[in-house]
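The complex appears here minus one protein chain, its other protein chains still in place.
Per-chain residue numbering starts at 1, and chain names A and B are given in the order in which the chains are listed.
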């Protein structure tokens, strides 16, 4: 019968559609590589050098046997552990209003070139953003850009994950540097 | 024909149902904000102060140039790095049987107020729980509650993610404090 054939083909079409979305127990989801949120911030690090305690936003708190905690060590600062509480701004001006704080540490981990390992958070408490974004990863800071992981978040950034691309926007000797963070979030809740 | 119209409307209804669950390649999953697991623990930190090596569960291992490793530094302990191995209990009694150990570090990262950055694990090896939960995030410890990220887990907590809400349940001077951790896991495997 005509209509029965039609209904059957309909049935198979629909089952194929359902099938292509997979059965829930066996299906490995194909991920979407488009960010669900994009953010750009700058943060500003002024390292304590014995003379700038009023302005400094970071300090050396660990150093190798051959170093000290006032001057960054030789051999590309290998072994220096720095803790920071840096202002976050929307543009590249240190004197712009801070929209949050970048808090955590970095640790220079290679003798031959400048490279560091970072663990830190962006902490927001403004009308625009409340909550935190947590980061971890290697920062080979002589590269123009380098990617670290967004490992979690809270508040407005609840459970988020993603990748942050860091670039050194400016530096002045061994006292000041400014990083640009292009944050691309791929898991938003 | 009556039946054909009926079948067609059926078809569209079904396709809409399928469509709303999305095609696997383009679909961004709507997340469930209900925890898949809830846990509450307390952990107890006794900082080494030069006189309590028998009871101490943590010690200062990094400090700024103006500090030392026996007494927490001025300026809200900015720059002090503390490593800990703290007992975890089910209630708020330091002398209750430990069900695991909280192991890792915190680092005071701000001069103006008390705030720290945490990286640590809850390590369990009991009949009730085996495995570990890993945490990272900012802890603005003057706030009544503060959220950090659960960034992963192993064993019973394989691949888990979530948010832990910390609150200071008690503190005695600069030697003892007790944190309550309300752990809400949103990804369970």
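Throughout what follows, a contact is a pair of C-beta atoms (placed from the backbone, for glycine too) under 8 Å apart; a residue touches a chain by one contact, two chains touch by 3 or more.
Treat the numbers as computed from the prediction; the structure is a model and nothing was measured.
The residue from A:72, A:88, A:150 or A:183 that touches the chain not shown here is A:150. Screening B:52, B:68, B:92 or B:126 for touch with the missing chain picks out B:68.
By the touch rule set out above, chain B reaches the unshown chain at residues 3, 6-7, 10, 14, 17-18, 20-22, 27, 29-30, 32, 36, 48, 50, 59-62, 68-70, 81, 83-85, 101, 103-105, 119-121, 123, 131-132, 134, 136, 151-155, 158-159, 189. Mapped onto chain A, the footprint of the missing chain covers residues 1, 3-4, 7, 10-11, 14-15, 18, 21-29, 31, 33, 61-65, 78-81, 107-111, 115, 117, 119, 136-138, 140, 147-151, 161-163, 186-187.
The rule is short, and it goes like this: only the chains that are shown with their structure count from here on.
Taking each chain's centre as the mean of its C-alpha atoms, chain A lies 19 Å from chain B.
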